[in-house]
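Pasting a structure below so you can have a look.
Omission of a single protein chain aside, the complex is shown with its protein chains in their original locations.
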Amino acid sequence: MLSNFPVTLEIPVLWGDMDAARHVNNTVYLRWTETGRLAYFHAFTDGQEADFDKTNVILAWHDCKYIFPMTFPDTALIGVKLSEIAEDRFFLETHIFSQKHQRLAAISRQSLVAYDYQALKKAPLPKAWIEGIEKLEGLAG
Amino acid sequence: MLSNFPVTLEIPVLWGDMDAARHVNNTVYLRWTETGRLAYFHAFTDGQEADFDKTNVILAWHDCKYIFPMTFPDTALIGVKLSEIAEDRFFLETHIFSQKHQRLAAISRQSLVAYDYQALKKAPLPKAWIEGIEKLEGLAG
Amino acid sequence: MLSNFPVTLEIPVLWGDMDAARHVNNTVYLRWTETGRLAYFHAFTDGQEADFDKTNVILAWHDCKYIFPMTFPDTALIGVKLSEIAEDRFFLETHIFSQKHQRLAAISRQSLVAYDYQALKKAPLPKAWIEGIEKLEGLAG
Partner (left out) sequence: MLSNFPVTLEIPVLWGDMDAARHVNNTVYLRWTETGRLAYFHAFTDGQEADFDKTNVILAWHDCKYIFPMTFPDTALIGVKLSEIAEDRFFLETHIFSQKHQRLAAISRQSLVAYDYQALKKAPLPKAWIEGIEKLEGLAG
């Protein structure tokens, strides 16, 4: 299920991830997605740590479509891939699978912009990021 | 800021809502939105409690656009309104304002479907829900 | 219920604070307690913001006794008071009441030490803190 994704993670469901509907709470999928995004960022920058005091990536928008409700115990299998690079942002697409049920549970898309934490404004996508993403995704020509 | 919303809430930011970027974590806005959705549901059903063993509303999709990063201490001012009723679902739109900065911080839209927890499948929107929503929104003709 | 506490807070229960037992999750009481601790710190330092890059207070230990399980909707009424000042630490005691049920729901105690984030080791309690706490608690002679 994860073979088409350049970045993958496995995260066990915690009991406390479930809410009063006795399913994994909707916000938990986005918390997993957040760590997947960090892993993707780490992968295309060759391990440069996110440094929140300088220029960095910020999440401008995300969505999540819920397909199958996960429960504890289970393990979330998470795949992250590029969806699109635009001039001033790039889009990731994250698929979350239930290992126990071998089913797609949720899909999230995220719009990411570069932000200059010193100038306190949006910055153009650094060239090194674009090259890193293209290399990671096998798009480099 | 909240005058156009039939349902409003005030939720104080907790210190632990902030993450390592020292802003309110993105998932927290959706946790607030979730409680706003419950309040909206409570309002149009005249106080009928959500009962997760029978037919109920479930979240099929949501998104969130981040406009201004909130921090602790602050209070989230939250307004919830109908965006659209379709045949088998309705859409809510939630605006989250920073009280301290008197600014719009985030906007979330949500797609809600009726789900029959006994038949384990999607159900048509109950007529009582549509009438309740129209009354709450002042749309009843 | 809160008349014996120099620092008090009101925090609404969120729907997502409940877990699969359909009660407020145990960790949520400690998240509220954390914000109560910040409010107490803010009160005895006359509003000095916590600055995590310098010397600061850190939580060395806490406990929580669960007396009555809260549910959504409700509001947590939280009182924070000094329990004891020792040479190198002070202890707070936090009482959490259910507004809906007018009952004590949980009691947490916390051991707080001063930590020098530059020297990366425990520091003696600053004299200004001790004086601030004694003034806040009406203990100053």
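Which chain is which? They are A, B and C, in the order written, and residues in each are numbered from 1.
Here, contacts are C-beta pairs under 8 Å (C-beta built on N, C-alpha and C of every residue); 3 or more make two chains touch, one makes a residue touch a chain.
Quick caveat: nothing in here was measured; it's all calculated off a predicted structure.
Trainee: With the missing chain put back, one of A:11, A:85 or A:123 would touch it. Which one?
Mentor: A:11
Trainee: So that we can see where the missing chain sits, which residues of chain C does it touch?
Mentor: 20-22, 26-27, 30-31, 34, 52, 58-66
Trainee: Even though one chain is hidden, which residues of chain B still touch it in the full complex?
Mentor: On the side of chain B, residues 15-16, 18-20, 22, 25, 27, 72 touch the unshown chain.
Trainee: List the chain A residues touching the unshown chain?
Mentor: Counting only chain A, the missing chain is touched by 9-12, 14-16, 31-32, 34-35, 38, 72.
In the analysis below, only the chains that are shown with their structure count from here on.
Trainee: Starting at chain A, how many touch steps does it take at minimum to reach chain C?
Mentor: Steps on the shortest route: 1.
Trainee: Closest chain to the protein's overall Cα mean, using per-chain Cα means, please.
Mentor: Chain B is the most central one.
Trainee: Rounded to the nearest whole Å, what is the centre-to-centre distance of chain B and chain C, using the mean of the C-alpha atoms as each centre?
Mentor: 30
Trainee: Suppose each chain is reduced to the average of its Cα coordinates; what separation in Å results between chain A and chain B?
Mentor: 24
Trainee: Among all residues of chain A, which ones touch two or more of the remaining chains?
Mentor: 20, 22, 27, in rising order.
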